[in-house]
Every structure is written in C-alpha cells, then in structure tokens.
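This view holds just a subset of the chains, kept in their places.
Just so it is clear, A and B label the chains in written order, and each chain counts residues from 1 on its own.
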Amino acid sequence: MLELRLVQGSLLKKVLDAIKELVKDANFDCSSTGFSLQAMDSSHVALVSLLLRSEGFEHYRCDRNMSMGMNLDNMSKMFKCAGNDDIITIKADDGSDTVTFMFESPTQDKISDFEMKLMDIDSEHLGIPEADFHAIVRMPSAEFARICRDLASIGDTVIISVTKEGVKFSTRGDIGTANIVLRQNTTVDKPEESTIIEMHEPVSLTFALRYMNSFTKATPLSGQVTISLSSDMPVVVEYKIAEMGHLRFYLAPKIEEDEEETKPET
Amino acid sequence: MLELRLVQGSLLKKVLDAIKELVKDANFDCSSTGFSLQAMDSSHVALVSLLLRSEGFEHYRCDRNMSMGMNLDNMSKMFKCAGNDDIITIKADDGSDTVTFMFESPTQDKISDFEMKLMDIDSEHLGIPEADFHAIVRMPSAEFARICRDLASIGDTVIISVTKEGVKFSTRGDIGTANIVLRQNTTVDKPEESTIIEMHEPVSLTFALRYMNSFTKATPLSGQVTISLSSDMPVVVEYKIAEMGHLRFYLAPKIEEDEEETKPET
C-alpha cells in the first residue's frame, strides 16, 4: 500500500505544470526512499528527472516498490482542482489499477478525492553518470526564463558561453543578432538574486531554445536555477525543490557546425 | 413614462454579465413594485428570474406597467461603457420604441447617454409555485463557482447530495471520478464564508454542469449563493442582490438512469 501526504501540496501542482509540456505519459516510481520520475520528452531529445525524498512528506508509507503509469494531462486536470494551500495525499492499493488523490483544505471544511486510472507504460530507466562539469552557473530562475524567452523572439538556438567574468547567452536570426551577458554577482542582499559562476574550463555550447523554454516552466519551483555545462555532454538544468529534492532537465548540445543543415528542433 | 435611477449602477452591469450567456433576447417588465425579468435560456432548459424592487432605486417612476424587449448582447455593450462607480438611469417614454441609458460619473464631469431600439419579444410569464424544499444549502458563491468549474474538467454532470453532515458534489468522466465534500460550517469569522445546510430529507440530484457553470457567472453579485433542492423538482440557485432583490436560476434535474442514453446537454 502507498500513502504519501504532502502538506505543501502546491509543490506537486508546480511540478506537474513544469513537466506536462514535455512529457505526456510517465511512470512515477515509489520506493522507501522517495517518489521519483524519469522520462524522455515525447520527441526523445530531452530527459526529465524528478526526485521527492520521503523525508519531505508529512506521512510516507510505501510497503513495496511501485511504478504507476499516469497521463500527465489528466493528472494535471485533477491537481488544478486542489487549492494552493491544500494538503495533498496520494494513495494506491497494491496491485490496484487506480490511484487516488485527496485534497484537504487547511481548515478541513472541504475534502476532495479524485480517482484516476493508471496506465501501463514501457520505460527503461537510464543510468545517469555523475559527471564533472567544466562550468556551473547558478542564477535567478526568473532571469534565466526571461533570457530564454527573449532570445526565442530572435533565433532558434542559444549559445551559452562561460568565462570567469560571466556567462553569455547569444542567438542569431533573420532579423539580427543578440548577446546577453550576466556578470558574476554575489554581493546582492538577497541570495536568490545572486549569480555565481564556478568555472574549471571555459565552455561554449549550443542548445535548442525550444527545449530551454520548456524547462523554464519549472521557474515557480525555485528562485534559483543551476546550469551545469561540459563540452560534448548534455547540459543539466536543475531546479531545487525546497528541502525535498529536485527537478532536473538534461539536453544534449547541438553540433554547431551542422546547425544550419540539421535543425532537428524546428 | 419610466425613469429609474440607480446609484450603484455596477449592479446592473453585473446582472447583465450574469445572464447574457444564457439569454439573448428578453422582456424587462416594469411595474410600480419593481423592475423584473423572467426568461428561458435559448435551449429552453433553464429559467432565469430577476427582481429589483422599486425601493432599491434612488428614484423610481413607472407611470404604468411596461414590458421592454431588449437584446442583451447589445444592452451589455452599452453597459460596458458605464464606469463601475457611475450612477445609471433607465428612461423610456410611454409607447416609445427606444430606451435610454444614462451614465453619470460620481463627479458629474462625464455624462453619457445611450439610446437603444426596443424589440417585440413573445414571452409567456410562467407562474413559479412556492415549493417546500428537502434541503437548502447556503455557501460562499466563489466556492460554488470553483467546484462547478473544477468538476467540469472531469465530467459533464454533477450529482449534488445533501446529508446532515455536509453537501457532496460528484462527477465521473473518461479520466476518472471526483467527489468534493463541504461540511456545514457556521463558526467562521465572516458570515460570507459560512456554509449552512438546512435539511429536512436527504436528497441526491443530478444536473448538467454546463448550466451550473453559466449560473455562476452571477458570482460577483453576492458573496453567498443559496441552492434549494427537492426530489424531482428544479433546483433553485439564488444570488441575493444587496437590499434590492435577487437573481434566480432554475434547472430541472436529470433522470440519473437515463443519463448515458439521453445526455441532452452535450
């Protein structure tokens, strides 16, 4: 039997809003250590990885490992019915083909339960090796979202270049070119507004803006985003989920020389 | 001659916004006692009944009974031109085929008058018998609107069930089922947030969510809504209009067994 009770239920609403554009159907994996999801996006280009550790739940019971296949659009419709302050409980019996979501208002005057059918979804769990990154940029998540949105109005791809002084986001399109430079900045009053660059080697990689813009749907989850870059490795865009875990997106860089010919993302 | 002056003109704007989705053309009836409207919705399933008592107007002159046929979309276009703080006056000469709406800003610096053609509309006034209800639920109007909207994302109909402990709103659709339970609650600080259940007999009735969602367009008129239910009788969904009257919607329940076959509302 599975019963997970999360006081800050709005976290689950935000997680769904963050990933449902990329992933349509996915297995949620539940074990004694936590509630997790790993899925490729529907065009098999980006990888989404979610972890919510069991310690973050008010109540966490998972008698044996379960993998529950869910349609994220349907799940999102149900979670939209939860209030932002609601306590959310996820319940499933062993071997059941349904899952129940229970939403309790803080005053307990309104209690909703939604039952959803589960799906069988084939998926293989990819091992993601721990990597050493050439550069790690931590910056305000809203600023990253703004930059990806702005650049997408000019071009299709973004070149992210990191030097000791700062990080540069560049694009080029029919109407012209754009370069946005952020400087390392650790002296601000609020830690959430700082930009911190940890660089071992300079790096410059090209990515499809379309996916970057999908990743930024996770902005409400965290005030900061961490972008980890290595040559010829997928970038990792990570949003921490307060005290509980993280939502990570992986995207392979484009080979710059072939950019004009291939353009698989358009 | 007719001349009705309403200081809180925004009430009339809200009334129009509440009913213009259901009713396209309707007769407004004016007598010495008040300004009223009774109309079936365009698919002849729901009934709308409005009453604004003469005492609620700052100035109310109605020399003889008049019935003025108006197109509510056109009327709404004109009322949208009134400011939210404007004083609204409705004027018509006896036998005239036009009506004039005058909007005065609180400072009297801006005065607008709109003249609209009247229409001939056939309508029979239905007598609505006073009924004894099995159960009457009074609850926050915004909560009722939220529940109807949420359930409509899952299914097409709502089953409203009342017991002494609370009221349950249920639906079922392709993606699963939903149950929302509200408990009687009279101890809140603000009377507008209370949920009060007056029950003589348990009752459980099924309604088309499409109409319920139209009714909730009246939410801005009142902080509370009253839902009056009896077996095999139309439900009455009532919004009080401060000190002046009410806007009531009537809707016949669906016969549950036939639900699958008939579905007249889809």
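What we mean here is this: contacts are C-beta pairs under 8 Å (C-beta built on N, C-alpha and C of every residue); 3 or more make two chains touch, one makes a residue touch a chain.
Keep in mind that this is a model prediction, so the values were computed, not measured.
Counting every copy of the one repeated chain, the full complex in this structure comes to 3, with 2 of them shown.
Following the convention adopted for this analysis, only the chains that are shown with their structure count from here on.
The two copies, chain A and chain B, are related by a rotation of 120°, based on C-alpha atoms and rounded to the nearest 5.
Distance from the chain A centre to the chain B centre is 44 Å, each centre being the mean of its Cα atoms. Within the complex, the chain B residues that touch chain A are 143, 150-151, 153-154, 175-183, 185, 195. Partner chain B is touched in their complex by these residues of chain A: 71, 74, 77-78, 80-81, 98, 107-117.
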